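One protein chain is absent from this view; the other protein chains keep their places.
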Amino acid sequence: MTSRSNRLTSVLSDNRVGLLLLIIVLVVLIGSLKPMFFSPAFVIGPMLTSIAIFTVVGLAQMVVLSVGQMNLAVGGMAAIGAMGSAIVFQAFDVPLIVGIAVGLVVGGAVGALCGVLIAYAGVNSFVVTLAMSFALLGLVPAVYSWVSTGNAITVQTPGLAELGRSKLSDLCIGDTCGPDGVPLILFVAVAAMIVIGLLFSKARIGREILLTGSSDRAALLSAIPVPRRIITVHTLSGMLAALAGFMLGASTGSFTPGIGQEFMLQSFLGPILGGTLLAGGYVSVIGTFLGITITVVIRQGLLLFGVGIEGLNILLGTILLIALSADRIRSVAGARSRLRASRQQSPAKSKEEAVVS
Amino acid sequence: MTDTAYALEVRGITKTFPGVRALDEVNLRLKPGEVHALLGENGAGKSTLIKIITGIQPQDSGELIVNGEARSFRSAHEATRAGIGVVHQERNVITDFTVAENIVLGNTPVKGGRVQWREVREGAKRVLDLLDFPIDPATPTSLLSPAQTQLVEIARGLYTDSAVLLLDEPTASISETESKLLFDVVHRLSAQGRAILFVSHKLEEVFAHCDTVTVFRDGRSVAESEPLSNYSKDTIVDLLVGRTLAKLEVPDRSPSERGTPALELRDVSTFSGHRDVSFAVHPGQIVGIYGLVGAGRSELAKAILGLDRITEGEVLVNGSAAQIRSVGDALGRYGIGYVTEDRKAEGLFLDQTVARNLTVTVLKRLSNAFGFVRERAARATADEYIASLDVKVSNRDQLVGQLSGGNQQKVSLGKWLAANTDILIIDEPTVGIDVRTKGAFYQLIWALAEQGKAVLVISSDLAEMVTLVDRIVVMQDFEVTGSVLNSHEYDEMSKSVIRLIHEERIDVVEG
């Protein structure tokens, strides 16, 4: 009985359910006011593309948040990863998959460098990734202007346009074609979610990462290789950021230094709205996806109502602040319930002692 | 109603933290002109009381009466203004500031918002002279040794010229000579009619310098403001640990010390200051390392685990030299487990489930070839140790932070039992847990030794040592001063151990 009602309350208090309900309400509300919202080609398609890209960005931040750290260079890592892919496409005419791999390696290497500085030099993750973002902010445009004219690389590798811009409706088996509004690139994000989800829910490494986030001292004294896990998450973050950068480039067809510029805020919004703790030790892949979805839905909806970019920024910043306060309220509430549990236990404990004496 | 004969009165103060009742209706009366000892084991609630008196934490219930007036301070500043000075146990200096500024911190002389540096220097110099501590007040605190830093803390407590002075283990990390100077000052202050509350683990100091005594055990006051002359060291120790222990059935143990030791240290010196530490633990043997707070016991354990640099000497495991660079090495290559002293900060993942805590050391064994955790095996392992240790949980997915102290300690130990190492180091196995659980722990440790495991127990509780271990190694000031076979006779053992501590002291003074 109690366990069932507990489960019910825990489902209801799970903010992922709340987010899902909120998304449904928003979609219905916006759609009924502006039927244009359901246009597969003009709204749903681009919106799902944004969700796909930003979800991967959110995961890039989430993996670092899992150990209680942050990556302020997600944008820069996305930019340099995408640049790596673009350069090998342009210079060596490599197949699609090789280009992607090069991008991931470049992003991962930059992330690993941050991880090494954090884990072995013992510098705070903010500072390292902030400084790294500055260095990338300068390096990426400089390299672009060096290797290309006009500060952008347009890539025509076979398969790239299909991956970046085609929809399920372009894939037909016989006469049945997929729905028009679903971009192929969404499946890249889904693949990333599955990999990261499996990592944290099933794999030993993911378990070790979460325990490190829960208490790095205890992890160190429980034979978990803490420095190695810190490097792991930063490498992973760099790779995911690079993947997101590549997806953005593929979706527009041109790779520019501007890739990643608007990633930082989104990268925090998704995980925080989705319930990932800033303190580390708990992550939610689905939550991150839902958190990103809600921000993108709000953004699209407001655009339909003619609200400008500036209004969006004000709103997104406000959402972040509210989400932060919610994060705080959650952790305070968590501490309270723990306290309550201990109070309930202490009479029992004194009874036990009375028996002894 | 209120009696103004007391400078400070604590009436029925209770304080609960998540998972523990730190103070349970404790009382304490402090008279002007007396030096009052507050004694208790680690976790008995002494520091919590100090924090409540000085306004750093609020009490849940109970009264604090200062000079006959009920008071409750909302900040350390208010307490200082009410004439309560304090030397905290933690070394809390701001390393970016000078000695002088640290001494006046919180009471900086100011005129019109501007710091009066001359007064700062002169005030600091005055208390430093009082302590006969020859250091330039302008020295940056970052350059001081820990003992010097402790003296700065003491100077800070004296600076405010308070009617009530609380000293929370002020002598834990300073030398005999420095302690002597401190006590000279303490006696001078008490002769001036000031009330002094002295928290210490060192019974010799207490009997040499204090008039009255209050003893805390498990958050309760078991002796309340009584003349110290009513007690002897033995009766105080009885109060501190409770006599219940004596009823335990101690098994007849006489493990062999022949053959190759499982763990041996040969003349080990470390970066954090241990010098020429040697001892050995044989399979099936329980060796205890006894020492006062600050003797370097836990630090030694951490050095064995590769968390500190060993500068000289060697650690041998099963007779061959071991190169241990991390806890992972210790566990994976040498089969050494370490149950930490501070379970909340170092032993447990409080916001994770019991199952995840219990399986942390064996994740590798519980994973398949692809690196995925075999959930069924993990659940089975968790259930096995929940059952064998009798951990009181509603289910294995309960968060460890919600358990009581004793059950938390069981989980902290359980995760290392799961690792099934041949060598187990257990740091303060029974701090802050109730008497019945203590007994259960002892039985468990004896059983481990019977299985042929080498167990090293670290404790500052002599009664526990006498009950539990086969051999007592005494540490003092980061050195081993000797070791004795345990006869399980408390009086005899306490004499030998105290002699070992004192001989070292004498050596130092002569050397």
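Each chain carries a letter (A and B) given by its place in the written order, and its residues are counted from 1.
Just so we're on the same page, a contact is a pair of C-beta atoms (placed from the backbone, for glycine too) under 8 Å apart; a residue touches a chain by one contact, two chains touch by 3 or more.
Here is the rule we use: contacts and distances are computed from a predicted model.
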Among "Cysteine desulfurase", "Oxidoreductase with iron-sulfur subunit", "Autoinducer 2 import system permease protein LsrC" or "Response regulator", UniProt-listed name of the chain not shown: "Autoinducer 2 import system permease protein LsrC"
From A:I23, A:L96, A:L130 or A:L168, residue that would touch the chain that is not displayed: A:L130
Selected from B:S61, B:S75 or B:S487 as touching the chain missing from the view: B:S75
Residue of B:G273, B:G313, B:G332 or B:G371 touching the missing chain in the full complex: B:G273
Among A:I24, A:A142, A:C177 or A:A191, residue touching the chain not depicted: A:A142
For subunit B, residues in touch with the removed chain: 54-56, 75-80, 86, 88, 90-98, 101, 105-108, 110, 113-115, 134-136, 138-140, 142-148, 156, 173-178, 271-273, 294, 296, 299, 477-478, 508-509, 511
For subunit A, residues in touch with the removed chain: 70, 72, 117, 121-124, 126-128, 130-142, 145, 257, 264-265, 268, 278, 308-318, 320-321, 324-325, 327-328
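By our rule, only the chains that are shown with their structure count from here on.
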Contacting residues of subunit B [partner subunit A, same complex]: 16-21, 244, 305, 307, 326-328, 330-332, 338, 340, 345-352, 356, 360-361, 363-364, 366-367, 371-373, 375, 399, 401-402, 404, 415, 419, 434-436
For the subunit A and subunit B complex, residues of the former touching the latter: 198, 202-205, 207-208, 210-211, 214-215, 217-225, 281-282, 334-335, 338-339, 341-343, 345-346, 349, 352-353, 356-357
